[in-house]
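All remarks here apply to the structure that follows.
Here the complex is missing one protein chain, while the rest keep their positions.
The first chain written gets the first letter, and so on, giving A, B and C; residue counts start at 1 in each chain.
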Amino acid sequence: MSFTSAVPHPASKAPDFSETFRRAYRWMLLARLAEEKISSLFRTGKITGGVFLSKGQEAISVATGIALRDGDIFAPLIRDQAGRLAFGESLLDFTLTYVGARSGPMRGRDGNVHRGRPREGMLPMISHLGAMISVVNGSLMAHRFQGRRGTVGAASIGEGATSTGSFHEAINQAAVERLPLILVVTNNQYAYSTPNSRQFACSDLVDKAIGYGVTGHSVDGTDLAECLKVIGGAVELARSGAGPQLVVASSLRLVGHGEHDDSHYVDPRLKDLPLGRDCLSVAEATILSNGWADAVTLESWHKDSLLQIEEAVAYSIREAAPDPSREDWCAFATKEFAEG
Amino acid sequence: MSFTSAVPHPASKAPDFSETFRRAYRWMLLARLAEEKISSLFRTGKITGGVFLSKGQEAISVATGIALRDGDIFAPLIRDQAGRLAFGESLLDFTLTYVGARSGPMRGRDGNVHRGRPREGMLPMISHLGAMISVVNGSLMAHRFQGRRGTVGAASIGEGATSTGSFHEAINQAAVERLPLILVVTNNQYAYSTPNSRQFACSDLVDKAIGYGVTGHSVDGTDLAECLKVIGGAVELARSGAGPQLVVASSLRLVGHGEHDDSHYVDPRLKDLPLGRDCLSVAEATILSNGWADAVTLESWHKDSLLQIEEAVAYSIREAAPDPSREDWCAFATKEFAEG
Amino acid sequence: MNQISPPRNLYFRFILITYLEAIREAQAKALSDDPRVYIYGQDIGFFGGAFKATKGLAQRFPGRVIDSPISEDAMVGSAIGAAIQGMRPVVEMQFADFSTVGFNQIVNQAATLHWRTGVPCPITVRMPCGGTTGSGPFHSQNLEGIYAQYPGLVVLTPATVEDAYSMLLAAIECEDPVVFCEHKYLYYHLKAESLPSEALPIGKARIARAGRDATVVTYGAMLHEALAAAEELLSEGWQIEVIDLRSVKPLDTDTVLASVARTGRILAVSETWPWGGVTAEVIARVASEGFNLLDAPPMRLNAKDTPVPYHPNLWGTHRPTAKTISDSLRSLLRL
Partner (left out) sequence: MNQISPPRNLYFRFILITYLEAIREAQAKALSDDPRVYIYGQDIGFFGGAFKATKGLAQRFPGRVIDSPISEDAMVGSAIGAAIQGMRPVVEMQFADFSTVGFNQIVNQAATLHWRTGVPCPITVRMPCGGTTGSGPFHSQNLEGIYAQYPGLVVLTPATVEDAYSMLLAAIECEDPVVFCEHKYLYYHLKAESLPSEALPIGKARIARAGRDATVVTYGAMLHEALAAAEELLSEGWQIEVIDLRSVKPLDTDTVLASVARTGRILAVSETWPWGGVTAEVIARVASEGFNLLDAPPMRLNAKDTPVPYHPNLWGTHRPTAKTISDSLRSLLRL
């Protein structure tokens, strides 16, 4: 997929960790600022429908997206802005879809987080939680049939989605077929308003791995360095033929379920726990303390991101809205099947 | 529920183990012989539709049924003839349903293993695997609302049904609600023709327990003594408030998936493994070696069972078949809703 | 109005009750009148539900308004078990669209139980349904035409504040499993001055507006588009009768035929997809049972045959509106 220009392309030779970290950080920053922009547009009534933000989960998401390559499959969910960018989704796909422009990938037919480019490996989520995982499985089965080696597929879900039958059938299917699936479960402590105590009863979701016969990994989702190592490691394991990898990342949802939600139900004590940290500030601190970049550079990245976002938004809001009279109103690919 | 007369009622004081074992054995024997009778009727074309037998699983099933009491809930599946009898289903419910008599519990509307008496705690299975477990959960939630303490619910499934989303949602629901559910999974090595290697990838299905936060138990399903101890123990744990219990019993299906199936696909080597033993012969040996009964007594039990079966079958085949003209053909309980 | 008003307040003329509040009040009444009633669904407890249809109820009725895991199959399955044991469960789907993953328990377990065993299955599955701007393909669906095909299911589609209240109470009292299609578009748009103490029984349609020139048969949010269309045509001298089906299964053929007997013309309108569904059933019944009452070919108006679009421009064209309904009526009257 075509990357936006914001971030230098990965060097062809294996990049060193600080370089990867910097790239990841810049995707996180771009995602955070882009989502803040959409949020402000939403508050001023310029966005129709729901707005779902990733705040607090950018590290997990970016670590997933950045570990994937062209030819891999990615099924992001509602809090994967950073991972989408890192996987190669252009900022315009994001802004055009949120404003519902006809020129966006969903052409105004579907919106916000439901965007994707299936042919390029970026699956467009349907709302039904857990439903995308088996679609990734099938993509990987296809690659196997086609003799395409070395590709992997990552699916992202929240802890709430682990209660769906679809999640269960899909991870078991991946295990039976020994597919290179990386299933990243972000445990952000809430499913909408529902706390973990009402969602599951195991002491740690990673304990599900053994019951499926897949490898399990746990990671502190607020620590980008950890996420890059653990999720990157899981992706490499899958790529090398070790079968499905279940990654459980802990974090806290630092925003409402959607921008309509004030999340008053969140237990304030959680915010003081390590998992309540903002992964972006943690990553920033890591960069500075390691001297991987100085404050001036960070500032320039920040400015640069804002510029790109302004550009993408300015372009997108000028784009034409969909025109019902130009729609063929036919759900079939075979147009002769259209009736009435 | 009313017990058939074959087997002495459980003494009100806790019966000693040998007594329980004898009762269990007699239900197993009755189930085995009753199923053989239905099988022969099927082969002579006297039974319409499918015939599904329990051979090789009577010990697991009876241990479940016998550990339950009046007021408990039981969701048997297709190989639970012994457990049904032990729980209190009359032999007539079995024969009347298999011949499709109007006077049977299903009145010819549904057949064979799909019978039940919901109000008496015996749930009538629908075919969709895994679907009965959450129905047991709800029954137990009702008891909690109603302040009925000390009841439990048991659901029986095969290892193949562990691949269904319904299984997953239901056991997780039971765990979250901490319900007194006993979920007995009989791993008989095959789901119809499908071997375990194509069904799941964990080394032992009991490893799923930790991922749900429920207690797990393993048991040799060919050994009645073990089944009575382990399943009986699990039921007591659930009754005492320890939450859901997952029991995984190993066995081998010693018959076809249904009587139409010659099960040529079964790996012959499995028959030589301990799990390939016939639980009925094993139980018989246990009885004799412990002197809990002598050969003459066993013989009399055998005769007695055959008599009951002949009686039930003779009665049932004389019963009237359903008469379409006497049906109201209305699926609603509220008859005014019937249309045309 | 954000908190629940204690019932008596509801009768003060100056307080207006929305369709959504009527649903909440009906649940409050059922919970207080009948100890067998409980509510189960995602985020419906302390949080009060995605649409606030249970706001305050968990606090008012401790332990009887329960948050479920994201497990629609188990949500419905457990309700069936509880109903067998004598409870009156109300299950809230967060959106009707998500009932497709609880589908099997509804259509194969709940719907068949009474016919198979003689034991009724009195569960109510609340399905917030229908289109609203910007909701897109998976938060806008109308599935009444899917569920109504299954024997044993009662499918209700309240179109007014009064019906939202009294039909939900009737659903909870009903011995049969009820799919309760509450329309999200009406949640806030509709207001009434008070809640009714009595109502038409399940299965009876209502003449929402009397007329003599043509009959519009519809339900749910489309009722209000149809009423607006009827108003518009009045200015052109046409008197349009509008029938609110209220219940699509059972379907009140008699009321529809009696109306067609007066008007000789019928237009059936639904918000959902054109193949099959309520409009096909209504027109097929009228054509076969009331053929000689018809002075003109019966007409149907449905949404377009695509998923429900996200963008308001597209959504506004996808579903019927007062304008497209009056256009259809004009051609029906010309026939």
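Assume contacts are C-beta pairs under 8 Å (C-beta built on N, C-alpha and C of every residue); 3 or more make two chains touch, one makes a residue touch a chain.
Because the structure is predicted, anything quoted here is derived from the model rather than measured.
Participant: Based on the whole complex, identify which of B:E58, B:D93, B:D110 or B:E259 touches the chain you can't see.
Facilitator: Residue touching the absent chain, from the options given: B:D110.
Participant: Which of these, B:L91, B:A155, B:A191 or B:L252, touches the one chain of the complex that we don't see?
Facilitator: The single option touching the absent chain is B:A191.
Participant: Per the definition of touch given earlier, which of A:A142, A:A295 or A:A320 contacts the omitted chain?
Facilitator: Going through A:A142, A:A295 or A:A320 one by one, A:A142 is the residue touching the chain not shown.
Participant: Check the options C:V90, C:V125, C:I146 or C:A229 and report the residue that touches the missing chain.
Facilitator: Here the residue in touch with the unshown chain is C:I146.
Participant: By the contact criterion defined above, which parts of chain C meet the unshown chain? Give residue numbers in ascending order.
Facilitator: Against the missing chain, chain C presents residues 73, 97, 100-101, 103-104, 107-108, 111-112, 115-116, 137-138, 145-146, 148-152, 249, 251, 273, 275-281, 283-284, 286-289, 291-292, 294, 296-300, 305-307.
Participant: Write the list of chain B residues that the hidden chain touches.
Facilitator: 48-50, 100, 106, 108-112, 114, 126-129, 160-161, 163-166, 191-194, 198-200, 265, 321-324, 327, 329-331, 338-340
Participant: In the complete complex, which positions of chain A touch the hidden chain?
Facilitator: With respect to the unshown chain, the touching residues of chain A are 73, 105-106, 109-110, 114, 116-119, 123-124, 126, 128, 131-143, 145-146, 165-166, 169-170, 172-173, 176, 330-334, 336-339.
The rule we apply is simple: only the chains that are shown with their structure count from here on.
Participant: Which chain's centre, taken as the mean of its Cα atoms, is farthest from the centre of chain C?
Facilitator: Relative to chain C, the chain with the farthest C-alpha centre is B.
Participant: Using mean CA coordinates as chain centres, what's the gap between chain A and chain C in Å?
Facilitator: The answer is 36 Å.
Participant: Take the average of all CA coordinates in chain B, do the same for chain C, and state the distance between these two points in whole angstrom.
Facilitator: The mean C-alpha positions of chain B and chain C differ by 41 Å.
Participant: Which residue numbers or ranges of chain B touch two or more of the other chains?
Facilitator: Within chain B, residues 165-166, 169, 172, 176 contact more than one other chain.
Participant: If a residue has to touch 2 or more other chains to count, which residues of chain C qualify?
Facilitator: 68-69, 71, 73, 101
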